[in-house]
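Quick notes on the structure that follows.
One chain of protein is taken out of this complex; the other chains stay put.
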Amino acid sequence: MHKKVKSRLINIFLISLVLIGVIGLMLKNFQDNVSFYLTTSEALQKNLDREFRLGGFVKDGSLEYRNDGLVRFTVTDFTNDIAVEYKGLLPDIFREGQGVVAIGLYKNKKFTASKVLAKHDENYVAVETKK
Amino acid sequence: MLYLALFGPKQKYEIGMLVGKPVPEFSLKYMEDIGQFSNIDLHNSSDSYKIINFFASWCTTCVLEHPDLLKLTKRQDIEVVGIAWRDSKKAATDWLDEHGNPYDILLNDKAGGSKFKFGLIGVPESFLIDSNNNIIAHYRGPIDLKQINDFLDAKIELIQ
Partner (left out) sequence: MHYILGNLFISTSLVVNAAFILRLYLSYKKDFKIAVFNYKAAVFTLILLSFLTLVSAYINSDFEILNVYLNSYSEKPLFYKISGSWGNHEGSLLLFILLLSLCNLMFFNNAGSKLKPLLSLYNFLIIEVFLLFLYLSSNPFELNNLIVNNGLGLNPVLQDFALAIHPPILYFGYVMTALFYSYILTLLQTGEFNKANIKKIESLVNLCFIILTLGIGLGSWWAYRELGWGGYWFWDPVENLALLVWLFVTTLLHLVIVNKHNSKLQNWLIFFGLTGFLFVILSFFMVRSGILTSVHSFSADPHRGVFLLLIFIAFTVLAACVVIHKIKPVKASKFILNRLGLIELNNFLFAALIIVVGFGTIYPIFATVFLKQNVFIGAPFFNKTILPIILLMLFFMSLLPRSNWVGKLRLVKSQAYIIILALIIAVALYFVGVDIINVGLVAFSLLLIIATIKEFYFFYKHKKLKPNFLRVHVGHLGFAVFILAIALNNISRFETERVMRVGEVFLHKNISLEFLGMDEGEMGNYYYVRNNFKLTIDGKEGKLYPEKRYYKASKITTKETQIKRLFFHDIYLVVGEIYNQDRLKIRFIYNPYINLLWLGSLLLILQFVFRREK
């Protein structure tokens, strides 16, 4: 009886140890690696100094292609606007009036994007849904 | 140089002899008596693509084609040039009043000399022209609006 209880306790102890280990690991990485989706209004209000995901629509008439590869456009949630600058490749379904998510930093009234995704384009370009 | 090779059932236009070549030299009067318009002036037009449409008030097929031209001229990226061929000024303008005027530029070729320069067989015939003044397509008969729209849309999408 005594042995059974002892080995049970050891089992429980080991399992708890593993659980604590795993959860601890998760929580530690979680803090630094969660990013927020913010609308333009929320972004202006929160004024984060770390990278976040700016979501909204590309304002009609704001898209500008420069010959040196820099792209400028304005993201709007129809209440507030934020100007975005981006040097990389735009997704195929990116166009004015469509939904967009820009990943980057907001500084000095300008959002510098390191990546731009068109809406429903979490790394995928599928216009239609598919599994 | 972009060749619109058509592989469809509606083989309404052909790769004529002029396709791929620059617009031939021509000089015609404006319908409104404001002077001369020539092929060199095409270069100075603001839009990158143009379509030269030969029509006449006596031409029945032109009536069929006309609504497509009215739709086409709404696009910002193409300029529609109309040449009234072997038509009197009054007949042409009356006809346009009746059916609508899609033309950004309207010219008068009463004598019909364009026939030799452009290799016309009759009317309507149209020439699609790119930003370098080269003829991309030649429609013998009514224009294929869908094809032109597809082509222009492709241009916007593919080239920024």
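We call the chains A and B, going by the order they appear; numbering starts again at 1 in every chain.
One rule holds in what follows: a residue touches a chain if its C-beta (ideal position, glycine included) is under 8 Å from a C-beta of that chain, and two chains touch if they have at least 3 such contacts.
Source: prediction; values computed, not measured.
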Next item on the list: Touching the absent chain in the whole complex: find that residue among B:40, B:111 or B:154.
Entry: B:154
Item checked: Residues from subunit A at the interface with the omitted partner, ascending -> 4, 7-8, 11, 15, 18, 21-22, 25-26, 29-30, 32-38, 53, 55, 65, 67-69, 71, 87-90, 92-93, 120-131
Next item on the list: Provide the residue numbers of subunit B that touch the chain removed from this figure.
Entry: 2-5, 7, 150-151, 153-154, 157-160
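Note that in this section only the chains that are shown with their structure count from here on.
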Checklist line | Interchain centroid distance [CA atoms averaged], subunit A/subunit B, Å | finding: 50
